[in-house]
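My questions all concern the structure below.
As you look at this complex, bear in mind that one protein chain is not there, while each of the others sits in place.
So, chain A:
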Amino acid sequence: MGWFGGKTETPDPTSRADRQKCWESRDAYFACLDGANIVKPGDEGTACADVKKAYEKNCAKSWIDYFNKRRVLAEQQQGVLAQARTQADSVRR
């Protein structure tokens, strides 16, 4: 929250504003990863350094782990679904 100001202050999960800030910085970071064509967070090198810094500042460590894992899982799911679609298409042909 505003009056904490300091960089070391952890975000307050009970605050709607703090949650919103975390989600927004997560979305910005993931958008950067998408732009660099990278699925797994951490594989991007220094490409998204500034948005990543904001993400890590605004979200608790446990939340970051959770969001990152979910991103990878979601991408895998998309891959599996795409594969299933192409398979189904080839069977139909």
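The rule is simple: a contact is a pair of C-beta atoms (placed from the backbone, for glycine too) under 8 Å apart; a residue touches a chain by one contact, two chains touch by 3 or more; residues count from 1.
One rule holds in what follows: contacts and distances are computed from a predicted model.
Note on the omitted subunit: UniProt lists it as "SCO1 protein", one of the names in "Cytoplasmic tRNA 2-thiolation protein 1", "SCO1 protein", "Coatomer subunit gamma" or "Piso0_000418 protein".
In the full complex, chain A touches the hidden chain at residues 12-16, 19, 23, 60-63, 66-67.
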